[in-house]
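Note that one protein chain is taken out, while the other chains of the complex remain in position.
So that you can tell them apart, the chains are marked A, B and C in the order they are listed, and the count of residues begins at 1 in each.
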Amino acid sequence: MKVLADGDGQDLIALERRSSSLRSAKSAASYAVLVLFTIISVGPALYIISPAFRDSKSLFSYPPQWLPSEFFLGNFQFLLTQTNYVRWAMNTLIFATGVTLIALVIDTLAGYAFARMQFPLKKTLFGLILATLMVPTAAVLAPTYLLVRFLDDWTFGLVGIDTFPGLILPMTVSPLGVFMMRQFIETLPPGLYEAARIDGASEWRIFTRIVLPLMKPAIVVLGIFVFMLQWANLLWPLVATTKDETRVLTVGISTLQGQFVTNWGVIAAATLMTLVPITVVFLFFQKWFVQASVAGALKQ
Amino acid sequence: MLGFMAASVMVLGACGGTDSDDAATDDTAASDTGSSDTGSSDTGSSDKPFEGVTLKFGKAPHGEDEKDNWNKWLGEFTEQTGIKVELTQVPWDQLEALYTANFASDEPYDVTYQTSAHLTLFGEQGSFEDLTGRIAGEDFAVDRPNFPDGVINASVYNGKLYGLPFVVGTTAMFVNKDMFTSAGVNIPSSGDELIKAAKAIMKDQKAKGNKDVWGFYVPRTVADYGWYWNLSDVHNRNGDFLSADGKTATMDSDAVKGAAQYAADLICKEKVQPENGLYNREAAIELFKAGKLAMIQDEPSRVKTFKDEGLPFEWDIAMPVGYQGKATQFATTGHWTISAKSKNADAAWEFVKWLSSAEFNSTYNQRYGFVPARLDADASGGDEMLARNASWVAVWDGLRTSPKVNQLLDPYGQALEAAASCKTSVDDAFAKAQKQAAEILAG
Amino acid sequence: MTTTSATPEWAQLTMSPDECARERSRFRRHALKPIIGFLGPFLFLWTLFLAVPMGWATWLSFNEGGLVSDAKFVGFKNWTTFLNNDELRTAIKNTSVYVVVAITVVFGLGLILAALLNNNKKSQNFFKVALYFPLLIPPIMAGMIFFFLTHYDMGVINLLLQTAGQDRVNFLGANPNALMTIAGLEVWRGLGFWVLFYLAGLQSVPTDLIDAGKIDGARNTRRFLRISLPTLRPLMLFALVIALIFNFQLFDSVQALTKGGPTLGTTSIVWFIYKQLFTFQQSGVAYATSLALLLLVVALTIFAYGFLGHRKDGLK
Partner (left out) sequence: MAEVIIRQLTKSFGENTVVKSVSLKVADGEFLVLLGPSGCGKSTILRLIAGLEEATSGEILINGKIVNFVSPVNRNAAFVFQNYALYPHMSVRKNIAFPLATAGMPKPAIDEAVQDAARILELSDLLERLPSQLSGGQRQRVALARAIVRKPAVFLMDEPLSNLDAQLRQQTRLELMDLHRRLGITTIYVTHDQIEAMTMGQRIAILKDGELQQVAPPLEAYDQPANIFVARFMGAPPMNLIPVSVSGSEPTWSATTQGGSIDFDLKSVGITQAAIGAHMSESLQIGIRPEHLSLGAVGTGLSGKVRFIEPTGSDTFVTVQVGEKNVVVRCGVNETAKIGESVGLAVNPAKMHLFSADGWNLRTK
């Protein structure tokens, strides 16, 4: 500030220059940090690219071989011809999409009810639902399985083991989803909802015309969250399916691991092939993620 | 138990895997022919009494190509019998979770493959049919003599046979012969010799500029089932972790502690084996393949993969060494079970008989490299190493089993891992294990 | 009240209390109708697939067996058994250490990266996708990748250490390295999600607040600490609760990488439950532990909201 007091034009320009170079140094530093974390995030995945293209049953070789010496496609060929990889991938897509769609519908509806409607025992019910959020998946695995077996008889085989409804429905219940949706609806200005009531809209019309359009960001976030969770889900699809017709990728790939000998090249190839479609799906939806980020703009 | 085994397998050793009916048949349990009245049809006969029946079949794979192979094999079976079989591949890591849910339901898999630990774990909960009656039946009379009593009896718990033995596991010591030649030492036949040979090789390799070479590796961690590799040495010391009646834990016995002490010494005192955690089992195999490990104890199923890959040095398998040169074999057994709730138990028995046939057993094991449980199967397919491996069944001693076996092996494995981590004394570790085991057995 | 002493005639009530109560309940019943439509689908599925299995599990926690074998009622035996279990005590300790480390690191890094991204509009999308990438990898495979990464001879970290002339690290064979490796894996997988989460939060901070800050001459960092951060408070509280719930369920990477070892150094509560339930077939002990874990996390959640949050943010 002394410089300013001098009123010397030269010094002022120097200061300006220094502060702008400081700014660019700062932005370069922040850029460097981001690049570093990008390497940390994406880099480790490279460990599976090399073995996927190598004709070896080994994890690694001595000395470390970072690049395959020849471009070997046998692992992929094995997956595509000797396993039901394509079927597994399709099933995973059906499973994860099915769960996501149903979960989004029931979660937004219930979230709306908990955020905006009055009914007896609301708090108690919500508390109970939240409590079940903390149940470890492994703990309810067997009871859920038996339940689906039981439903098999009662729904004439519609909801049962080795059926998509039986695989999908139990996973659609996510207390977290209801919690997130309720939280989001509560952040919408209550005036909107009240204005619509005054304007004569029924709850259903308020939900579809006013609340739902404003919930797009939250729906995308929850949707991606649920999809990812189910994409990686292993335990439930494992017990709920017995055949390749309904088995999903995670289960299929687990069965490629022998008790004593594992063909790491095949596993790496499978991992790589699993990553490609999900990355595409993610890239497709990521612009929605941007929208989710500007959710705040809607808040008046 | 060992006596039975030795006697019956002597025969196997002598006849080199050819079909021989020498095996003693007079030992078979009192036959109870009434239990399998429908099962008189031979596989391959023109009438197909179970035509149209569909069986559910659960199996964890021994290799990534198993599914493909089963499609072929099961097709043959269906052609012969008209029985359809739906295979579910069970991943090893989640095997117990899958079977727990499945066996809890009304329609479990009709036939499954089970290792000895799981056989009693689920068997004692009523999941599997007792096959005692079936193997004494008329339709099995031809096959029965090919199953040594020792192998059958090892699978009997509380008088019940929950599964028909299919394969008998063994472990082998893979040795890098080049390293032995270079150091001028012989393949060891006792624990002490192993340490000496390992040290000599490490010294020799270091002198030759080959850095970071280790003498020996065998898994000692819970994650790699340390107990599995350690039990043979316990048996070599004439002991076990559990009393014969399965009622008393003997984790603090001299045999158990002695074996653990030896295991710990290899790492902590003699330093011929890498510290726990540096290499797990898979990583150590890579180490061996890369010529940085002189000896590694592992499954003989590696023989085929090593041969396929072609290791860049001379190698061989040897009998794992034991205390004072006494060497027994230990591994678990694989069985075919029929679910107690199966609605097609008789058809399932047809399938089990087919799976246990000499032909199928030979086919399967020539690919996956186990020792067949029946004498007339030929798993070596002319391979000298596999034939040698099969001969080791002569000194095989199986797992003392109990419905609580997994629970009991956990403190054992934990104690072994603790001792091998060089931070806890063997006495302390196994005193704790003994206490825990006693609590588990009490209630 | 001198002026309201006399109620004028027009202000006299005309409905009797009975009539009023009747009308009120009719009106409320009518208003309840749409609730069935909104809450019904979720509640039906929740009851069927969560409440019923949970109830079942609760019942089984007082029994021996009950899944594969027949149930045998044993009262509170399982509950006392698991309370006296050494391994569970270790598991609770490990899980707690893990939860604290993972949440601290992931929240700290998440916030910093989100703040950097927020100031770096140009390549934001690229970084977002890159940071989110690890979450796309299923846990078993992520475990495998980490196994490569931490390998004693081939792992990039050890190779770097070796190049720098340092001693290599035994990542999975020693404590507390193994637990920290697990935490590293989970942080690696989860970081992207939290970065995006916070970024969404930061971008919803009202711009007039930021502008006000700019006019006041607040520097970037200061503006972030004094303006953005406090407005993120409710969001962070929500995030904290979600993170608590998820991290207390640590299991996948333990199964994939260490199986609870070395010497129980990475055994977690859910790993303990899984072992009891499936490997040991002790369903009663497993269910008792699950319910206790549930109660513990509920208590922590209430604590988090009660002590850290305003009433307003609370679980109303």
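Simple rule for what comes next: a contact is a pair of C-beta atoms (placed from the backbone, for glycine too) under 8 Å apart; a residue touches a chain by one contact, two chains touch by 3 or more.
Not measured: the values here are computed from a predicted model.
Report, in label order, the displayed chains that the undisplayed chain touches.
A, C
Would you indicate which residue among A:46, A:73, A:90 or A:195 is in contact with the undisplayed chain?
In the full complex, the listed residue that touches the missing chain is A:195.
May I ask you to list the residues on subunit C that touch the chain which is not drawn?
1-4, 7-8, 10-15, 20, 23-24, 26-27
On subunit A, where is the contact patch with the chain that was removed from view?
Given the touch definition above, subunit A has residues 189, 191-192, 194-201, 205, 209-210, 213-214, 297-298, 300 touching the missing chain.
Keep this in mind: only the chains that are shown with their structure count from here on.
Considering only which chains touch which, label the overall pattern as line, ring, star, complete or other.
Graph shape, chains as nodes and touching pairs as edges: complete.
For subunit A and subunit C, let me know how many angstrom lie between their CA-based centres, rounded off.
Whole-Å distance between the two chain centres: 15.
Can you check how far apart subunit B and subunit C are, centre to centre, with Cα atoms defining each centre and the answer in Å?
The mean C-alpha positions of subunit B and subunit C differ by 42 Å.
For subunit A, which residues are shared contacts with two or more other chains?
Correct list: 59-60, 62, 138, 142, 146, 234, 254.
Out of subunit B, which residues touch more than one other chain, so two or more?
93, 97, 100-101, 104, 283
Once bound in the complex, which stretches of subunit C touch subunit A?
31-32, 34-35, 37-39, 41-43, 45-46, 48-54, 56-57, 60, 67, 109, 112-113, 116-117, 119-120, 123, 125, 127-141, 144-146, 148-149, 151, 153-154, 156, 159, 188, 191-193, 196, 199-200, 203-206, 238, 242, 245, 248-249, 251, 270, 273-274, 277-278, 283, 286-287, 290, 293-294, 297-298, 301, 315-316
Quick one: in the complex, what on subunit A touches subunit C?
27, 30-31, 33-34, 37-38, 40-45, 47-48, 59-60, 62, 64, 105-107, 109-110, 112-114, 117-119, 123, 125-140, 142-144, 146-147, 169-170, 172-173, 175-176, 178, 183, 202-204, 207, 217, 221, 225, 228, 231-232, 234, 249-250, 253-254, 267, 271, 274-275, 278-279, 282-283, 286-287, 289-290, 292-297, 299
Once bound in the complex, which stretches of subunit B touch subunit A?
56, 58, 60-68, 86, 88-94, 97-98, 100-102, 104-107, 109, 282-283, 286-287, 289-292, 298-299, 301-302, 305, 309
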